[in-house]
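In this view, the complex is presented without one of its protein chains, the others remaining in place.
Letters A, B, C, D and E name the chains as they come in the text, with residue numbers starting at 1 for each one.
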Amino acid sequence: MALAEKTRELLRRTSTATLTTQMLKRGFRNVFMEGVRPFHPAGGVMVGEAATLRYIPAREDLDSIESLGSREHPQRKTIETIPPGQVLVVDCRGETRVAGAGAILMARLFARGAAGFVCDGGVRDLATGASVGLPLYCAGAAAPPNVMRHHAIAAGEPIACGGVAVFPGDVIVGDSDGVVVLPPKLADEVAAAAAEQEHLEDFLFEEVKAGKPLFGTYPPDEATLARYRAKKG
Amino acid sequence: MALAEKTRELLRRTSTATLTTQMLKRGFRNVFMEGVRPFHPAGGVMVGEAATLRYIPAREDLDSIESLGSREHPQRKTIETIPPGQVLVVDCRGETRVAGAGAILMARLFARGAAGFVCDGGVRDLATGASVGLPLYCAGAAAPPNVMRHHAIAAGEPIACGGVAVFPGDVIVGDSDGVVVLPPKLADEVAAAAAEQEHLEDFLFEEVKAGKPLFGTYPPDEATLARYRAKKG
Amino acid sequence: MALAEKTRELLRRTSTATLTTQMLKRGFRNVFMEGVRPFHPAGGVMVGEAATLRYIPAREDLDSIESLGSREHPQRKTIETIPPGQVLVVDCRGETRVAGAGAILMARLFARGAAGFVCDGGVRDLATGASVGLPLYCAGAAAPPNVMRHHAIAAGEPIACGGVAVFPGDVIVGDSDGVVVLPPKLADEVAAAAAEQEHLEDFLFEEVKAGKPLFGTYPPDEATLARYRAKKG
Amino acid sequence: MALAEKTRELLRRTSTATLTTQMLKRGFRNVFMEGVRPFHPAGGVMVGEAATLRYIPAREDLDSIESLGSREHPQRKTIETIPPGQVLVVDCRGETRVAGAGAILMARLFARGAAGFVCDGGVRDLATGASVGLPLYCAGAAAPPNVMRHHAIAAGEPIACGGVAVFPGDVIVGDSDGVVVLPPKLADEVAAAAAEQEHLEDFLFEEVKAGKPLFGTYPPDEATLARYRAKKG
Amino acid sequence: MALAEKTRELLRRTSTATLTTQMLKRGFRNVFMEGVRPFHPAGGVMVGEAATLRYIPAREDLDSIESLGSREHPQRKTIETIPPGQVLVVDCRGETRVAGAGAILMARLFARGAAGFVCDGGVRDLATGASVGLPLYCAGAAAPPNVMRHHAIAAGEPIACGGVAVFPGDVIVGDSDGVVVLPPKLADEVAAAAAEQEHLEDFLFEEVKAGKPLFGTYPPDEATLARYRAKKG
Partner (left out) sequence: MALAEKTRELLRRTSTATLTTQMLKRGFRNVFMEGVRPFHPAGGVMVGEAATLRYIPAREDLDSIESLGSREHPQRKTIETIPPGQVLVVDCRGETRVAGAGAILMARLFARGAAGFVCDGGVRDLATGASVGLPLYCAGAAAPPNVMRHHAIAAGEPIACGGVAVFPGDVIVGDSDGVVVLPPKLADEVAAAAAEQEHLEDFLFEEVKAGKPLFGTYPPDEATLARYRAKKG
């Protein structure tokens, strides 16, 4: 199920804060990645469908610098086949001592039109990787190469990332707070509701900045909603 | 016991480093919050008396988006009643996966003249919240709303925050290193001693930058103290 | 074994990412410090031989503000005797709640020509300390003085820092990713190999940014290497 | 709302595993304490209403061995006023380095007819305390007295324990797996459903031990249920 | 590649301590599971080939008590198809707050002739499950059902467990220290070498208990080896 362009557009204008609120209203309590932060220049948002990659712990006889050369290496293969508009999400088991990827791979993902990169581990050459133009979310900088502790085992599988389940095709949204995961079947509905909530909250934020009390404003009572509709109209 | 304006002024010009030193001299070893950092623009300091709010873990039948609407909700009530010059300190039990508060509440606290916001959990819409003008200290960004894992249970109680005891009325000071908690009965004395130490250390810092060795300078011997008094005089 | 000036120069132009790769090729899997990040202005690199300082937990009868005044205090003595070009590395046992050092000591290290400061604990007055001109790597800001939880026990001993063994004289390299430790006997060889790899990867990075696929480029096949050699001329 | 004797009796014969299943069916996902284990002799179960005690971090001027002598000390007062059949639950903020209580207090709770003791911190003289006859659940042994890191601040408040909300009067059940918390309004219904499930599962456990496959047995199909009803009948 | 009966027999008589030593000699440094302990009665060892099961985080719309009824549920299917002599190893991502399995499943694995159960999460009804006769290794007791935090996603895949890579068919050995993972291609060789080392060390252990110094005995010099060979002969 492809992500509708309109939904993609709405999601670009909503925050992960609003999206988690909408998901909670629908009974979902575990949708925001733990320990995963943006490292690209402030302001860049990320929306795309998940392409997934799974690491398991390295084994000394299988994982060396040489292993990265193969065309069958799942990390490299995933990057070379990722469709434009997708976000590569990598399950690093929260391992922050080594890199899940580095600057050259960020450049390649950007060149291929990927929508972003997310992992719950480190990234090497992080400052450079964060500047190539691709939205980049990870747990921090880590110089050692992935084969030091990871064995790339498979692409396209459901994974864990930042304590959240990520299925291939899930809708991944990132802003300056972090990364939220939406099941595709809910994406249109949640995006629409979130955009509406966001528009209202922008109004409420201005009201509060102008001195209105929380009571009656946040959440809004009928009088506030009437003012909102008048202004919006 | 209200915080004397003079003490407030002295504390604005002292660092938390100096204050923890003064507290250690008085036998206090646990006064600096762990895992709590500033997120507002660099340079802003925070001084004020603590208003407290306590969260316990959420329970699914009690905590939903709807719970936030009530005028009796302790989080909302605390914010709407906080006196000017106080710092809202929230006990989030170190829970970094959800927000203790968000940008609209930061705006309201600022509008009400609060002196700052401190929690040992996350804040949502953190970049926006950090820009409203209020000193903001927390453990990082977290998009999910507080009801996802918190139940706001009471205001005005002694709490834990960042591993430190905070009693309502305690003097809270924040700078770029973090947040220190002072019992009110010690505030005047510690502020005076810290301001004096700070003034001396500014002098010593210049001396060391100019090439003086640590021995005789930091801590200062009589010759250094004489130079200091001469300059100060 | 003094660090050769040529090696020092080569290391200044290599990243810790490349150095960890070279070390892995030689069978070393534990060379990059965990939880230690740069806090000085972006871009500054650090290269130097390790001078070491070891802390153990404080004991109330031994560690007070007064203990810092002695000329025999290992922390102060180490700083006053560090040769130019060396990096002070402090074993804080990963203790992030107190400072391993502060701004005045950073200024003194800089004045003495030290090449940098590294600890796996906190630093107080961190913003000031990070601005004196010295490369500064630590776990974050922490206002309380080191005697609150540390007893400086000895200088010049092999230590642990960030989970890595550091022997006095080891070659310490820091960039925006973090800090790597190289045994002196390998420094020349690893520096040369890393500089070469770095030069090649800069070329590959440009190739990939220009649209080349990973396969054949990263790692490079013969055609790519030929282009590289042609350009390198 | 007192706990009905019949419910208490049913809960004595159900496992916490079954109770968490019943709670999940009703939408409760956070009811089992993390890091809290039984230390009394195997086999003893615990059922009772929660009496609560809350600790915050100690402050050196407030907390000393002498503070424990006061009749107003919340820990001592709570123990001397706990009604028979209640479980004392203490919020230790997960602090395992010091004791939440010790053997003499266990003996006093037992003498007063308390139904058990639960804390998410340590217990001192643990082996002795575990042998006085009282069901005892905690995070492990810790010799230092509570005043080393705790300030007992209040009794009878809603608290956190092991990551779960505990309100005074909540129904606390412990077995060899650990401790579950039930809201009183659900206790009768959950106890009845759990007892029924337990009875069925005892039958299924025997079936599986006798060689039946999971499919059709666990969960049971109609044929299995018929056999169960026949035997039960 | 089936595990040779002779190798299985040798492994039953070797300790995981000896096996990790043999693996280190062959360059393998990450073969022992972290945080995974035996819970069955003391003395029982475990040897078998790995059957694997992988969990990812639960999602509220996918994971409920009802999901466990399906014949396609990977956990149930894996157990009903496990060949005799294999060890079920489950990737719980180190999640200790909920169960990876419970007593009824232990009974079924035992009835099917499985050689053991291993997970890096909790087990519910642990005391009962540990008594059915199956070697049982996990991180501790946890009453909540797996669907509270897990979604069973696939069987027969390479996984992580206790920080170690486990491929289906890997040889799993458990004793009172914990669990070690051996690649099948090394099993015969490592088992033989380990059995020999074990035999020697039993002799050395007796020598040391009888008062021999470590030097010359552990590791043994020629004289000690001669005594060993004489006795063994």
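Keep this in mind: contacts are C-beta pairs under 8 Å (C-beta built on N, C-alpha and C of every residue); 3 or more make two chains touch, one makes a residue touch a chain.
Remember, it's a predicted structure, so these values are computed and weren't measured experimentally.
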Exercise for the section: Write out, one label after another, the shown chains that touch the chain missing from the document. Expected result: C, D, E
Exercise for the section: Using the definition of touch stated at the top, determine which of C:2, C:56, C:210 or C:223 touches the missing chain. Expected result: C:56
Exercise for the section: Looking beyond the chains shown, say which of C:104, C:164, C:179 or C:193 touches the absent one. Expected result: C:164
Handout entry: Residue ranges of chain C at the interface with the undisplayed chain
Key = 27-30, 56-61, 93, 151, 153-154, 157-160, 163-166, 183
Problem - Interface with the unshown chain - residue positions in chain D - result: 64-65, 68-69, 71, 76, 79-80, 96-99, 102-105, 107-108, 111, 124-128, 132, 140-145, 147-148
Completion exercise
Contacts from chain E to the absent chain lie at residues 15-17, 19-21, 24-25, 29, 31-32, 34, 37, 42, 163, 175-178, 180, 201, 204-205, 208-211, 213-215, 218-219
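Note that only the chains that are shown with their structure count from here on.
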Fill in the blank from the handout: From the listed B-D, A-C or A-E, the one duplicating B-C with over half its contact pairs the same is A-C
Completion exercise
Ranking chains by how close their C-alpha centroid sits to the total C-alpha centroid puts first chain A
Practice task
Averaged over CA atoms, how far is the centre of chain D from the centre of chain E? Could you give it in whole Å?
Solution key: 31
Handout entry: Separation of chain A from chain E, taking each centre as the mean of its C-alpha atoms, in whole Å
Key = 36
Practice task
Please compute the C-alpha centroid of chain C, do the same for chain D, then give the distance between them in whole Å.
Solution key: 49
Completion exercise
Listed in rising order, chain E residues that touch 2 or more other chains are 29
Handout entry: Interchain contacts (touch definition) - all pairs
Key = A-B, A-C, A-E, B-C, B-D, D-E
